[in-house]
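First, the structure itself, so that you have it in front of you.
So, chain A:
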Amino acid sequence: MIALHNYLILSAVIFSIGVIGVLIRRNLIVVLMSIELMLNAVNLTFIAFSRYLGSTDGQVIVFFVMAVAAAEAVIGLAIIISVYRHRQSLDPQEMQLLKW
Partner candidate 1 sequence: MDTASFIFYLLATLLVIASLLVVFLRNVVHCAMALVTALLLIAVMFVTLHAPMLCVLQVMVYAGAIMVLFLFVIMFLNPGALEQQRGLWWGFGTLLAMMLAGVLVPLVATSDLPADPVAATELFGSPEMLAKSLFSDYVLPFEIASVLLLVAIIGAVVLAKREN
Partner candidate 2 sequence: MQALLDQMIQEGAFAGVPKEVVYTIAMVLTAVVVLSAFVAPLAGVTSWLERRVWARMQSRVGPNRVGPQGILQWLADGIKNIMKEDIIPTAADQKLFPLAPYVVFMGFLCAFVVIPFGESLIVADLNIGILYLLSVTSLVVVGILMAGWASNNKWSLLGGMRSAAQIVSYEIPAGLSVLTVVFLAGTLSMQGIIKAQGWRPWDWFMFHNPFTFCAFFLFFTAALAEGNRTPFDIPEAESELVAGYVTEYSGMRFLFFFFAEWGNLYVIGAVVTTLFMGGWQVPPVTDNPVLLGILQFLTFFLKAYFWVFVAMWIRATLPRVRVDQLMGLCWKYMVPLSFICLLGTIGFMFMDTNSRRIFGAITLGFAIATIINFFRRVGFQFRSAKPEAYWKPHI
């Protein structure tokens, strides 16, 4: 069988890739998608732990993380829409009032 640390390393790598996206991308939607990717990496960690600890808790937690991710996506995209109405751009660099 595959040892637990394989799963954990994988999710750490995915998490870091998500962080890359947040740091380098200038398109707000992609930044948001990268954050979703990070949350998913965490989900993978939870599920892997739950399997190897034999406790269902991890799976239930992922339930809640999905709810949180959904709420964040809803609000994040709503904010993006309202920003876009003012700026007509998705590039944080082009926001004049607030320096990034």
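Candidate entries met the following condition: all candidates are chains of the complex that A comes from, given by their letters.
We take it that contacts are C-beta pairs under 8 Å (C-beta built on N, C-alpha and C of every residue); 3 or more make two chains touch, one makes a residue touch a chain; residues count from 1.
Computed from a predicted model, the values in this text were never measured in an experiment.
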Identify which of the numbered candidates 1 or 2 touches chain A in this complex. 1
Residues of chain A defined as touching candidate 1 within the complex: 1-10, 12-21, 23-27, 29-30, 32-34, 36-37, 40, 43-44, 47-48, 50-54, 56-57, 59-60, 62-64, 66-71, 73-75, 77-82, 84, 90
